[in-house]
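Just passing along the structure, written as structure tokens.
Only a single protein chain was left out; the remaining protein chains are all shown in position.
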Amino acid sequence: MIRKVLAANRGEIAIRIFTTLREMGIHTVAVYTDPDAHALHVRSADESIRIESYLQPDEIVSAARQAGADAIHPGYGFLSENTSLSTACEAAGITFIGPRTDTIRRMGDKLESKRLMEKAGVPVVPSWDRNPHDSEFPVLVKAVGGGGGKGMRLVEEPSQLAEAKAAASREAGKAFGDDRVFVEKYVRNPRHIEFQILGDAHGNAVHVFERECSIQRRHQKVIEETPSPALTPGLRARMGDAAVAAAKAVGYVNAGTVEFIVGPDGRFYFLEMNTRLQVEHPVTEMTTGLDLVREQIRIAEGNPLSFTQSDLRQTGHSIECRIYAEVPEEQFRPDIGTVAVYRPPSGAGVRLDSGIEENSEVGFHYDPMLAKLVVWAGSRSQAIHKMQRALSEFVLLGVRNNIDFLHRVISHPEFGEGKIDTHFLERHSALLRPATEEVPVEALLAASLSSARTPAVTGSATAAFTDVWTSGPWRIS
Amino acid sequence: MIRKVLAANRGEIAIRIFTTLREMGIHTVAVYTDPDAHALHVRSADESIRIESYLQPDEIVSAARQAGADAIHPGYGFLSENTSLSTACEAAGITFIGPRTDTIRRMGDKLESKRLMEKAGVPVVPSWDRNPHDSEFPVLVKAVGGGGGKGMRLVEEPSQLAEAKAAASREAGKAFGDDRVFVEKYVRNPRHIEFQILGDAHGNAVHVFERECSIQRRHQKVIEETPSPALTPGLRARMGDAAVAAAKAVGYVNAGTVEFIVGPDGRFYFLEMNTRLQVEHPVTEMTTGLDLVREQIRIAEGNPLSFTQSDLRQTGHSIECRIYAEVPEEQFRPDIGTVAVYRPPSGAGVRLDSGIEENSEVGFHYDPMLAKLVVWAGSRSQAIHKMQRALSEFVLLGVRNNIDFLHRVISHPEFGEGKIDTHFLERHSALLRPATEEVPVEALLAASLSSARTPAVTGSATAAFTDVWTSGPWRIS
Amino acid sequence: MTGRELHWNKGASETQVRIEESGGHGIFHIGEQAIPFVVRGQGWLEVNGRNIRYYVHRDRNEYSIWIDGRTYRLTRIQKGAHALEQAGGASGEVRALMPGKVLRVEVAVGDTVKERQPVVIMESMKMESSLPAPKAGAVIAIECAPGQIVEMGTLLVTIE
Partner (left out) sequence: MTGRELHWNKGASETQVRIEESGGHGIFHIGEQAIPFVVRGQGWLEVNGRNIRYYVHRDRNEYSIWIDGRTYRLTRIQKGAHALEQAGGASGEVRALMPGKVLRVEVAVGDTVKERQPVVIMESMKMESSLPAPKAGAVIAIECAPGQIVEMGTLLVTIE
């Protein structure tokens, strides 16, 4: 039995973990660095311990020792997929709420994990030392010795392959001192579809269906949903089987995710395995009724899974939007400031996992994700309408954010038709700015009423100092 | 197709109706009286119209005409079960989102509805003109001519019946000038269990399972849940069949509720039929995935139900707590004031249907219900833990309320065991006050820090004037 | 470091406290106890290594304090003074606790009443509430009538 858990994380995920722990009657411990001294996650725990960095496993483990915590939940990011924390936990006799160190290590090595999956019969992106069959085109020529795009060539036609290999080989030789190249399948306009898995220490493993995570910016997910509009029941079953095979191949214990890319032809390939709870886990919870953190705790306590694959069902449709402190209109640059007005939406089918409240400070030290807005409805189109409703009710002022941008994305006709892949935002770059820059007359009126009796500030100073004069709705006096 | 709907109501239910309408792309119209001029429900609609009273059907209908609304949703309370509104709608050619006038009338007459249900084979509380069989005891002797407890006797044993009838007859003769009495079954410690029904204009009717509403104070529900801990699958099926029979007996169109009382022996009796959406409808939505307001709109548009009985399933467990502006410790007297701090809970499995926000005014003109806190979890015990978590996170200052009381009720061991009936709060009257009145030292410290530099007010004035000096967390300056 | 002295009233008992604070660190004196604390930020205290998130709302001398999932109520009083409400309660005055309508007056001038006996029935927010006699005695004045709308604090009945 776990009685006290330290969350080695911050923001919304630390708070989300504490929430389940509190419902299970387990005591909670937060850690925080100096910039987070006043953060909401610290106030949400029973007790808290100051540390220098979320990236120092020794510090985390001694904080757990000091608080008398018998387990550590790593959340996502930071040390969650780093064997140094799981190893330090083992040495200290503290339960690490995650997979075995050996699993983290093997899945962290992208080449080893690919070899292992191939052996287990999980499809991986095919590659050839010599020439592939004509039907496999387009292909990529890649350098054995390095990456970063150097020595890489996209080849559309078999006739162009020889020349491309020669050019890539010359480039690779110059760049890496190794002119060997190989040929890999090129998946055009892929979707990113991942499967949630759960495994226990008794050898049982199940998948908890998929999450479609194709809407990305800067290679980071922005909107996730389940079920994927791209999967037929047959394809879902085959991918689910592959995910379970992947879990069993490494004797996976706890919650993890098997990431696939899926081509427009419906062929899928193993990409990597994430050995932790994902940011987007709520959409799985909304459609299956599971509490994945609760399952993680129960597995870490040594319990067998309390269900089998056939007990699990997908019901309805769920979408998650990540609320970032960033300016999509300015290349998604992050913004900082004080949350002056915070009125998140509520009501039927709306879930909010938030790391902030009114008056929270958003600094530049950590990830700019502030909250996750999640909806559930009976169908995909109803879920989109619910998300539109929820986003248009969400008031967040004081820190620039992507709420209006998210509304534009989910309102795009091709999003509505489920025509999404990882290049969606590049293809629809018009979404980066509003259709019209025009400010409605009512907004000018509201601003004019609020500017009341104070004069405009003059002078040449850059207007970049955050000096909050008013917050909340302006009071008519 | 309905394109614009006026909600003839206020508070959380008007807002909840607007929410679904907005998700369906239907325009929204609010009505408001002078005390509600600044209420949240008015600001939540696309447009709003001032009226003198929520109880004047002609005013409501002319407001709908003025706004060009093609339908009226009555919500609950006010005119929702009054044929005057549905009749006025018919006359004006406006769709009334509810059952036919004839149904409202017949179900509003408690004697006619009982006769009609008896004829349809729905069990009603048995009564006898002469003497019941010995096995039917305890029984009530009741006066034919009147009510209010006069001429009423509870009889435990058959041997006491003759004397009780004679005494009751004398009392009734004096009180009502009519000494006739009859004998009715007495259900001791009954549960209040109701079934949601949906019927369409094409003759289809289904039930959407039960709601257990036994926790009541002043004959008003406080906590509702589904599934009922008292129902076996067999009893649920029989009661569901009875509810559908009741719906079909009156050709029920739209959403309604069949209320039963259930004895400790598992026998159930028709009590009445509510011809409207219930306050507690969210627990049904949480466990079935339906949006009952959406179904109401679709039925009012003339669509057939899009599912049959066998398509409907109950999943998990849901509990609703009604947040009232009242003081349970002082005989549940209502309180008024300004909502100075409002931080409702959020996160996984928590739904809030709220009629207020920070700075809302709570007056004495209308019902003191402020919001409904609803949770969903995989099992009843998990749902109780989630509700405990949510209530203990709910910050509401400025208006006295029942949040702490609700926490005490759901934390009671007998509530946890599902041992609830309509006398629960009478039996456990200790719940009306906290187990200890002691103020923790931390609360004294927080108050002392907040009282900072201002002197205590002196003098003999009653400290009963609401003059809000600070709101929100006190700022350390 | 003399600090501020404050007096609180909860129910019948009076509590005297002293608070010493400098730069966010302080000591809270209550009875024989001296409790160190740290002001961690707006609405956030640290006491004995435990985080305490709180909200305080003040309405004149009445304080509501949300802390650890419960709301407490305290009245701030002058040193040695009785709580204002108590002082009022002992006076034999029956006042409206909130705005509303007088439904019934259950006594007549000259009646003898027992303590806690219902004197006036009011309706507020569609609910009836009964105002009890604050002490035993004789009704000497009735200053309201059924149907009358009254403000909060209005004197309705006096008992002597």
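As written, the chain order gives the labels A, B and C, with residue 1 at the start of each chain.
In this text, a contact is a pair of C-beta atoms (placed from the backbone, for glycine too) under 8 Å apart; a residue touches a chain by one contact, two chains touch by 3 or more.
None of the values given here were measured: they were computed from a predicted structure.
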Practice task
Using the contact definition given at the top, list the shown chains touched by the missing chain.
Solution key: A, B
Exercise for the section: Taking the full complex into account, find the residue in A:202, A:313 or A:365 that is in contact with the omitted chain. Expected result: A:365
Fill in the blank from the handout: Across A:166, A:201, A:245 or A:336, the one contacting the chain not displayed is A:336
Fill in the blank from the handout: On chain B, the omitted chain is touched by residues 30, 37-38, 42-48, 359
Handout entry: Those residues of chain A which, in the complete complex, touch the missing chain
Key = 218, 325, 331-337, 340-341, 343, 363-368, 391-393, 395-398, 400, 403-404, 407, 434, 437, 439-451, 456-476
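Simple rule for what comes next: only the chains that are shown with their structure count from here on.
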Practice task
Could you find the two chains linked by the most C-beta contact pairs?
Solution key: B-C
Exercise for the section: Report the inter-chain centroid distance for chain B and chain C in whole angstrom, where each centroid is the mean of the CA atoms. Expected result: 31
Handout entry: chain A and chain C, separation of their C-alpha mean positions in angstrom
Key = 50
Practice task
Take the average of all CA coordinates in chain A, do the same for chain B, and state the distance between these two points in whole angstrom.
Solution key: 40
Handout entry: Multi-chain contact sites of chain A, meaning residues that touch two or more partners
Key = 359
Completion exercise
The positions of chain C in contact with two or more other chains are 41-42, 44
